[in-house]
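A single protein chain has been removed from this complex, and every other one stays in its place.
Right after this comes chain A.
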Amino acid sequence: MEEQNYRSKKVIPYLLLTPTMLILILFLYWPSLQSIYLSFYQQAPFGRKKIFIGLNNYFSLFQNSNYLISIFRSTIFTLITIVLGLFLALILAILLNQDLKGIKFYRVIFFIPYAISATVAGSLWVFILNPVAGQVNYLLDLLFNLQIAWLTNSFFAFLAVIMATIWKNIGFNIIFFLAGLQSIPESIYESARIDGANSLTIFRHITVPLLSPTTFYLVIMNIIFSVFESFGIIDIMTQGGPANSTNILIYKLYREMFINFRPGSAAAQTVVLLILVIIVTILHFKYGNNKVHYQ
């Protein structure tokens, strides 16, 4: 009796895990491995015929100036989004960390854009930037006599997509900066003030260094956001245009597969992104938990 109980208990954890592992292996692991495998083949769209071509998909990818430009463009996009986005979020987090009646209400407001989907965010921004009915252009015209063709000019379209991405993610960044700010003990500020430090010195030499673990985590997360999650924003706002100016890696990959129907090249592009996620995740696990306070 007792032995049977023991044996059945041994099987139970595996039974509990079976559905989860089945889904993960079938729909997460297998397709990812398949991406790597397919990247070595040339394949007719959705056809069964495949020809092994070794690394040729990669060679042609990295000889394609369009792809190289897209890598460069994605890097700039990510850098600007992170630097500007985190800077704004930190300032807002400091404001939202003040002891003030109704501060919780303000916090919820700044978090709303993060709850909104990327497609809706894109739709809202296309609208307010449009030249016909958009109020932003009207205000810019009124105040500065500026007429900006936001979505038809390469430079401004790039800028518009960056603004929408920063707007969408600012709530996420604020939440983490707020948590970081609240974990800094008041006594450190007090002793600094007793030593005669002014607000700016305190900010530069206490707040910023003590927030560095949070900042590091947010940089990692924002790389993921701008590389992957911006797909919806771009698909609604610009579809990669005008003249490819907003055609960043994830959008290019989607177009290669579902518009140009080139699965081999799409698989190679997928592997490039996969390598990027793995590097970022390793960085996260390796340095994320260490305190990077006093570099």
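What we mean here is this: contacts are C-beta pairs under 8 Å (C-beta built on N, C-alpha and C of every residue); 3 or more make two chains touch, one makes a residue touch a chain; residues count from 1.
The working rule: contacts and distances are computed from a predicted model.
Choosing from "Rod shape-determining protein MreD", "Pimeloyl-CoA dehydrogenase large subunit", "Carbohydrate ABC transporter membrane protein 2, CUT1 family" or "2-oxoacid:ferredoxin oxidoreductase subunit beta", the protein name stored in UniProt for the chain missing from the display reads "Carbohydrate ABC transporter membrane protein 2, CUT1 family". The missing chain, though absent from the display, is touched by one residue of A:L16, A:L55 or A:L79; that residue is A:L16. For chain A, the residues touching the chain absent from view are 9-10, 12-14, 16-17, 19-21, 23-24, 26-32, 34-35, 38, 46, 92, 95-96, 98, 100-102, 106, 108-128, 130, 132-136, 138, 142, 167, 170, 172, 175-176, 179, 221, 224, 228-229, 231-232, 235-236, 250, 253-254, 257-258, 263, 266-267, 270, 273-274, 277-278, 281.
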